[in-house]
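As you look at this complex, bear in mind that one protein chain is not there, while each of the others sits in place.
Naming follows writing order (A and B), and every chain is counted from residue 1.
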Amino acid sequence: MSVEDRLAAMGLALPAPPAPVGNYRAGVIRGKVGSLSGQLPIRDGNPVVTGVLGRELTVEQGREAARLAGLNVLAQLKHLLEDFAALDGLIRVDGFVASMPDFLQHAAVLDGASDLFAAVLAERGAHTRSAVGVASLPLGMPVELVVTFATR
Amino acid sequence: MSVEDRLAAMGLALPAPPAPVGNYRAGVIRGKVGSLSGQLPIRDGNPVVTGVLGRELTVEQGREAARLAGLNVLAQLKHLLEDFAALDGLIRVDGFVASMPDFLQHAAVLDGASDLFAAVLAERGAHTRSAVGVASLPLGMPVELVVTFATR
Partner (left out) sequence: MSVEDRLAAMGLALPAPPAPVGNYRAGVIRGKVGSLSGQLPIRDGNPVVTGVLGRELTVEQGREAARLAGLNVLAQLKHLLEDFAALDGLIRVDGFVASMPDFLQHAAVLDGASDLFAAVLAERGAHTRSAVGVASLPLGMPVELVVTFATR
């Protein structure tokens, strides 16, 4: 079953890959190492959810934001590679969560993305992860995912 | 002298590598590039030290936390590679320190880990480093290390 078929079976489709908001590229591949710019819970150029975990957002809302950012990761990979067949696999996902100092459930939030990658990319979705709570993210969004991957 | 012998000479032993706390892997290798998930000052599944630098923790306590996180880095490498002989060397260590806004001694804290890597891995422990003060880390821990390495 293709990545697109797995997404469809989950009731999901790839969004348009968000354009960079500055003088950088959405994705770069040199050698067999690829990198994506930080992906946010944005759709059609607008933030879908803004706010800070531990203040106005619940863990469940953070998890949904991470899933949306994860969908954008998949959209960028497809756009850059043209076909998911060219993906050897994810390597590293750095997850930044806009957090109040007393917020401690970063892992539960970021599983919104990790669960998606496991469901649609299977073994190629296996990745390491860092989870860091930060003061603020671009446009006030709650989650940013920074992904490194390997190409075939 | 092996890595394990050098640790023993310092009165140290490799702990059990901490299990992931979400849907990701502790380590991933694709091609000759390896990545470890963020390592924390955790032992036997429990945080050894929690708190924020510049509030309840001193630089010396932060340094010790970084050393414990560094021991977990070594434990993960051994677990993933089976033998340190397969390690070409560390590449990059991203160090996140839970910090009050006026805390500025991130470098001194992170040397707790860098000194350990230099002592037990010698030239293969050479690494670049970033040092960033953040609002919060998983489970309230003060230091997180995110390591990229190369395999032979």
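Assume a residue touches a chain if its C-beta (ideal position, glycine included) is under 8 Å from a C-beta of that chain, and two chains touch if they have at least 3 such contacts.
No experiment lies behind these values; they were computed from the predicted model shown.
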The one residue from B:P15, B:G51, B:G89 or B:G140 touching the chain left out of view is B:G89
Only one of B:V59, B:A108 or B:L139 touches the unshown chain, namely B:A108
Residue list for subunit B contacting the dropped chain reads 32-33, 88-94, 99-104, 106-108, 110-111, 114-115, 118, 126-135, 148-150
Even though one chain is not shown, subunit A touches it at residues 20-28, 30-31, 33, 35-38, 52, 94, 96, 134-140, 144, 146, 148
